[in-house]
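Apart from one protein chain that is not included, each protein chain of the complex appears where it belongs.
What follows is chain A.
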């Protein structure tokens, strides 16, 4: 320090720079700084000074947790190297001088290593503090007698005494060391806790990121579908630009709605609807809904219910019933709508084709049932009894009553099956139907002729790969053992406890080109070649009748009364996945991203195929189990045992 000569005259001292920074104190420090002139103001100094301002603003909370228990200083004293000092010292006090034993060389030899180093003689114990050692044991070497026996060899500690002071000091040191250990334990536990929290936080972030990845995958699948849809539209619009193309308009309206992949055309208000909520309910039926289909979102919907021979036609824009399709004599069990053409199959064994544009012409549906009954009676009288024939109803058929216009929407009737038609699928001009007479028929819609009949019963007893003439395979459903007779299997109870007798032998079918896939009451899914009419593969796995089915280029998805949905690989026939539910599955539809299924509960189940998550749609939903459903893009129609049809935004 530079010696200070106090100036007596000036007693005024400005302390602690109140106003300016230049005051006597700073001036006083200047010589100090000049004295050690080589030191420059480094960036670190500036950094510190700048930081001070900011730090002083920060809040200083009460210390808690570890900070309260173990102050930094204590931690310091517990963990610095010199904390070990006292322990080392004590150990050294217990070192005993013995003549060289050559322990190191011994141990090296025992381990098989060469002991090269010279043992240094007399490595002194370098104890830092004064160690009071009273007496040394020197008897080890002298205890030997001529015989070589070591008699009276004393223990190493025999000759040593420490002295009370030393021992007391050691106790204090040991206690301090124990406290240090306590401190270090607290520190480490705290660290471990902090790290656990960090790991948890990181894990949560990882899970979220994985979820994001799944969502991206889903979006990609959606985009793929959209691309296909747009490409199809390109083809359609191209063909529209070339009037020379003689594609019959009636046959090729657009891709079949079942195979169309891209997003549908929806009114802009549909986007504002909250997803997963039924926003429209159509109540008109009085019995459980048995079939439904619609042409496009906000287009025309046709629904049929039990014990009602007249499916109803609705306008989905308004939610109003436009008309009814009169003609069938039994419950309508399956419906397919493509644009303005509607095909229905019913328990009376016939399939009817309807032109939905002509539903308005049939005006007397409102006027009660009596007319329809009389109409039916009159139809019976003029029935053509050929089994494979077709009947065309035209406006010029001979009818006594001329007050009622006779050309209703029914365009054609296809007769041929002997029992209820329970499943059907048509595309362009080709229709395939499945009925409880255990056959499937292929029809040409232009002529109305049945082109081929495929006998499932024959296929069961002549499985393509098994030895000919064998009995029915044992693993098939017990109800099918009586396959020769009537097929009837009790369904497992729905969520509300009701059950019924399931009698549809052909639960579902779909075809594409020449490939036909059918699901039947024996639990088998069969793949047929429609050119030969023979099944070339049977997929076994379901233990109950198959009720619903859909396939695309990669997968076949089937649902059955055995409460499961199975996803099969189209090329190999192996099972990808089995989804188990609590009740029988009665309807399903899938795309690349999800499977929507009616599984015997009030809510509609949706299975997300990318994230493998299940969810249920229940808001404003059905009050009895859902039985039928169909969706296009983000628009879904469902019908249940409560006789209500609900429309959902997905």
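Criterion: a contact is a pair of C-beta atoms (placed from the backbone, for glycine too) under 8 Å apart; a residue touches a chain by one contact, two chains touch by 3 or more; residues count from 1.
The criterion applied here is as follows: contacts and distances are computed from a predicted model.
Per UniProt, the protein behind the absent chain is "Mitochondrial fission 1 protein"; the candidates were "Cell cycle checkpoint control protein RAD9A", "Sorting nexin 4", "Mitochondrial fission 1 protein" or "Calcium and integrin-binding family member 2".
Within the whole complex, the absent chain has one touching residue among A:52, A:196, A:318 or A:446, and that is A:52.
Listed for chain A, the residues touching the missing chain in the whole complex are 2, 4-7, 9-10, 13-17, 23-32, 36, 39, 42, 44-45, 47-49, 51-52, 55-56, 58-68, 71-76, 79-82, 187, 191, 195.
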